[in-house]
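Okay, structure first, notes after.
One protein chain omitted, others in place.
Let's look at subunit A:
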Amino acid sequence: MELREFRDSLASGFNDHYSPQPSLRHRGGPDLQENENTVQFDWSSHPEESDDGDSHQPQNLRELPLHMTLKRAIWQVQQMKVPVVTRWGSWRIHQSKAFRRFREDAKDVLAKLALWRKTIHKIGGHFGGGVQSYFLFLRFLVILNLLSFLLMASFVIIPSIVFNTVSFSGSSSIDSLPSVNMTGKEECLRYDPNPEALTVFYTYFLDLLSGTGFMEYSYMFYGFYNNTLVISSGFSYNIPLAYLLTAAFYFLFCLACIIVRMGSVTRIMVATGGGAVGGYSMLIFTGWDYGLQGERATQLKQNNLLYQLQVDLEEERIKQKAASLTLTQTVGLYSFRIFLHLVVLAMIVGAFFGIAAATQFSQSQQQGGIVGLLLEYLPSIVMTTSNFVVPFMCDQVARFEKYSPSVTIILALLRAVILRLVSLAVLLYSLWKQITCDGDVNTGKCTPCSYNSEQYQCWETRVGQEMYKLTLFDFLITIAMLVLVEFPRRFVVDNCSCKLVQWVGRQEFLVPSNILALVYGQTVVWAGALFCPLLPIINTIKFIIIFYCKKGTLFQNCRPALRTFRSTSSNFFFFLVLLIGLMLASVVLIYSVAIIHPSYDCGPFRFSETMWLVVPNTFHSLSNTTQEFLFYAGSQAFSIPLFIFSCVFLCYIAALATVYGKTVALLKNQHKMEGRDKQFLVKQIKEIAALSKEEQEPQQPPRSQAQWNGAPHWGGQHNPAFDPDTGMMTQPRAFFPDEFENPGLHYREE
């Protein structure tokens, strides 16, 4: 290709404001272009100089908003750069390139292995980011539960199975734990879960649903595990210790996973300032969801945007026209709001009392058959009913409160969260009250065994059964809602064309309430995991089935949401709620482990005062040096400096965060100022250039190429190569001999 043709072709394509050409500052020309849209590229970064050079440069290339042809040319030109390096340097570059390629391939493979990747992709494409975040949250919980089950299984369940079926030589099933004085405790040893020999068939089904009967004395519940301590040749395994430590580690593992997940979400939130409302420009510039497909979804979204804009503009007009509220009106509004808050509070507290009463009643009844089953499920029924009714009533009340839409959403979510989690807490509290006779273990029914042995021969199993029933009932209600409400609703809406039905419309997939249901289910599992080790795997299966059911109902029955769901800030909120659920469950765990006396006749802790005592007892069997080390680690000489150090570290991180925030604010201000400066300077330059153009117009010869007349340079600095005196670089002249005949001419205007 001829150089001349190439030169001619360079002149074309200057109309485009976004190609790299505008980055050439035309020095001294009257047609000065504003360079805000220039594409900056740093040529001076040599590959051998940068430390993580190879990961830096391809990233650099991809981030250029240029056409593929230009990017490819830049890439090829970069590769032409033969850096002057030593053999060691080139080997290092080669290695880092290979490593980077390996890392990308590994990332590819890992991404392919991610569970349900294609499905979630498709959901995001059709329904937007908000609904997709629900399914991502569900996937996170499924994997968390699966890993927890593997933890439990490998350390508790499988050893128990092995030790129960295989007899070791030299094993002893009586532990070396100091046994509690057993005299006078005969009433506490009356646990007999074994079912009768012949049972009617349907009782199996009832037992499955309520966790009694054949399910009670099985690996399912705490009561089945023995306090085995196996010591055989060089191998010892302490089941009670394993049980306790696995439960503790399970909680810590879940905590770590949640915090890691929250971290990434928090980073985005901090960077964007918590998603503060930017008003109209935010809505217009970021309001459209490009993943929407289909005419119907698009039209709905457009209608929604139109409606939102009209409402907002109308409100603003009214606000501008109307006078501010008088004092009496403000007082009236606030007192009305307080009254409504009290109404909502009364409803929620009423729900709590209902749950407590139902729990008490259900625990005191011991009937069989269907009636008995219903009584067993009474707490779950009351809780689910209140979880449906109370938020609905709160929504109706919220209409009168006249808060702004974002505040209304937050309040509704807060109320729903309080309702769900605190009702679970109330249920656990009433259980606790019954088990420990209102906390006073030395009165009434609790005297001989320090717990209510009349009602609860094996209280841990009973608690486990309650949690199991809650999980199962939650699952059944979800399926029932799908089958009995959502599918029929769609059939009715599609086939019946009366106005009321069309106004109600198809189901909308409400992300917040669905996610809260997941959080509630997970909290129940956490609370019950100590007493029912198989609960995580049951929960995993439940969540997997729910995934497929929700996916089905989403595609068949739901229409896209009208309101753009702010997924990122709400994501943070949902993980926060999950964390609160974990805290609640850990309170249960700590209380059961440390305070309540374990049952005398069942479980791996049957011979100790509290579950926790297993740890100090085995502690004494460790070697002396380990004991001394652990004593030292727990003593004041070690823990106080550690505590002080962590405080200092925390303060440092907090200070760093504050400094970054201030820097961001400063830079934003600077950005504003620079914009104004630039505006001013551009005006000045235009005036001066116009003046000088008038002066010099008669003197200048016509230019051959009007647009390639400036010395191109990248950094906006003076380029000495084109000074008429210095003739250093000959290469540019080799390319463009014609333009640089009279380089000095172009600098006269300065």
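The rule is short, and it goes like this: a contact is a pair of C-beta atoms (placed from the backbone, for glycine too) under 8 Å apart; a residue touches a chain by one contact, two chains touch by 3 or more; residues count from 1.
By our rule, contacts and distances are computed from a predicted model.
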{"item": "\"adenine phosphoribosyltransferase\", \"AP complex subunit sigma\", \"Ribosome biogenesis protein NOP53\" or \"EF-hand domain-containing protein\" - which is the UniProt name of the missing chain", "value": "\"EF-hand domain-containing protein\""}
{"item": "Among A:161, A:208, A:259 or A:284, the residue in touch with the chain that has been omitted", "value": "A:284"}
{"item": "Selected residue (touches chain absent from view) among A:73, A:333, A:349 or A:389", "value": "A:73"}
{"item": "Positions on subunit A where the hidden chain makes contact", "value": "1, 6, 9-10, 16-18, 20, 24, 34, 36-37, 43-44, 58, 61-63, 65, 67-77, 80-82, 84, 104, 108, 111-112, 121, 124-125, 128-129, 132, 268-269, 271-273, 275-276, 278-282, 284-295, 297-299, 302-303, 305-306, 309-310, 313, 316-317, 564, 566-569, 668, 671-672, 675-676, 678-679, 711-715, 717-721, 728-729, 731-732, 735-736"}
